[in-house]
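Chains shown are a subset, placed as in the full complex.
Each chain gets a letter, A and B, in the order it is written, and its residues are counted from 1.
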Amino acid sequence: MNQLDEQERLKHFLTIEGLSRALLTEVLDTAERFSPVGERAVKNVPLLRGKTVVNLFFEPSTRTRTTFELAAKRLSADIINLNIAASATTKGESLTDTLRTLEAMQCDMFVVRHQNSGAAAFIAKKVAPHISVINAGDGRYQHPTQAMLDMFTIRRVKQNFNDLIVAIVGDITHSRVARSEIQALSTLGVAEIRVVGPKTLIPDKIEALGAQVFNDIETGIAGADVVIMLRLQQERMNSPLLPSAQEYFQSYGLTEQRLKLADKNAIVMHPGPINRGIEIDSAVADGPQSVILNQVVHGIAVRMAVMSLVIGAHAAGTN
Amino acid sequence: MNQLDEQERLKHFLTIEGLSRALLTEVLDTAERFSPVGERAVKNVPLLRGKTVVNLFFEPSTRTRTTFELAAKRLSADIINLNIAASATTKGESLTDTLRTLEAMQCDMFVVRHQNSGAAAFIAKKVAPHISVINAGDGRYQHPTQAMLDMFTIRRVKQNFNDLIVAIVGDITHSRVARSEIQALSTLGVAEIRVVGPKTLIPDKIEALGAQVFNDIETGIAGADVVIMLRLQQERMNSPLLPSAQEYFQSYGLTEQRLKLADKNAIVMHPGPINRGIEIDSAVADGPQSVILNQVVHGIAVRMAVMSLVIGAHAAGTN
């Protein structure tokens, strides 16, 4: 699925894969322009007034749904929340028919969350030409707006990407966040990308994406400028892939002690929600090097940027 | 329950029964004026700004709720979604008390969906004079906005109603859509209304409404200008009224083969959601004679029209 239009501009936002450095930079620069909006007394801009955005969530996620809802409202769009699991399927309607129906209601954008990898791209392929699709997380595949808000957060602190060592720690195999981040970091030209975790949670061909594998957290984060901790999913905790939450923390949890091995100006990131005492110690999560809440702040601006870019409001300002 | 005010204008919109041809035509003409709004870059008009609309759904229906929500938002109204089954009853409040409370909150319009026939009219009788009630489907009785969007769709293609043969196929007995449509078609003066279905699913006195009964689909749709397929409800499929879904399709499913018996310019309609392979073949549903998605498009304009008419914005334009 091509997510670009003929002028090579974003039509959909489905995956980081294949996007140019110029385009990722355009997203970051646009987000930079939206960033002050959130701090103003009046946080709305009229950029998407009269547009209809649908939050099409096949998998529940209050946090992600809320950020997209806020981003849409701050752009003055109308937004409809649809929890598909709970609705259309009760009448046995097919996905395609649901999409056709929403299109016919003259919606302009679908924000899609789905438990299956590739679902957003599948939907983008199916929809009418006037609809833009934004991937809000699909299976193990991609979570591109999360990756972009992470890039935005890194750039805010580190200014540029060139000399950075970035370590991503945790369950790489099942993480759509990790996959999107590795591609974004690679495209933006960081010096070194490391993935850190137990062998059972690191996929086989990850080196092909340009990442180095470490099974030991101490060496994995040594000298790193950015440490990105991934959330350990509950369903993984009691699987044969992992011994237990305690042992995981023992081996891979980020403690103050371990963080000292990273660069002294290293920042600590996490996509949230945090499992305190499982993948990260509270002292680190709430400590001076943590930028976890900054990520949330930037999430709104980045989503406003992506929404306005895909809808073709390239030239418009933020009044 | 009289749904007209003293000037014979719509105060509520509860049933097609008893409405004049002039009034139905006014709804269609108003919807015609709203129709271009959905295709504009900015799809909002300020007609109902500062009005409060309540989606009062006693029976879940994502599709209908969403169209009313979109219609209200495009008219710039504030809208509150209330799923009554899940809320007030948990505190054991009576329906009347719920209505009184919503009235006291200075709401202007209730869009009512209910599993019981007559519920919308009952509510319209109970509410304070400043509230308008729109029936979004009540039991087996009426679904008047669905009927009007169907009339709108027919008029768009066929220009006028006079010479038309319209066949409604399926479970006539349990269909509020069929009941509303027969009355609308009759009032608008079509040449011939046919109802087509197994004896077990056609009510006894349907001829009194001006419809001819056919138990055989081939003769029922022969020469028809409009073929309206009804949704077969799941709960009917394994009832003594019907043998099985497969046999139903065998006897009453609309196939390309059968559609050839209708007029060569015949259009095919369906209120949605479609049961593909049960009441209609995919080749027909997605084929060139299908106007099923046009019905959805028109649903927004028709609901905007009805909402603005009942709220007394007769003279207002769409800016």
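Just so it is clear, a residue touches a chain if its C-beta (ideal position, glycine included) is under 8 Å from a C-beta of that chain, and two chains touch if they have at least 3 such contacts.
All figures in this text were calculated on a predicted structure; none of them were measured in a lab.
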Fill in the total copies of the single sequence across the complete complex, 2 being in place.
3
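One rule holds for everything that comes next: only the chains that are shown with their structure count from here on.
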Can you grab the rotation angle between chain A and chain B? Superpose on CA, round to the nearest 5°.
120
From the mean C-alpha coordinate of chain A to that of chain B, what's the distance rounded to whole Å?
41
For chain A, which residues count as touching chain B in their complex?
49-52, 78, 80, 82, 87-88, 90-94, 97-98, 100-101, 103-106
Under the definition above, what is the set of chain B residues touching chain A in their complex?
38-44, 60, 62-63, 66-67, 69-70, 73-74, 234, 272-276, 293-294, 296-297, 299-300
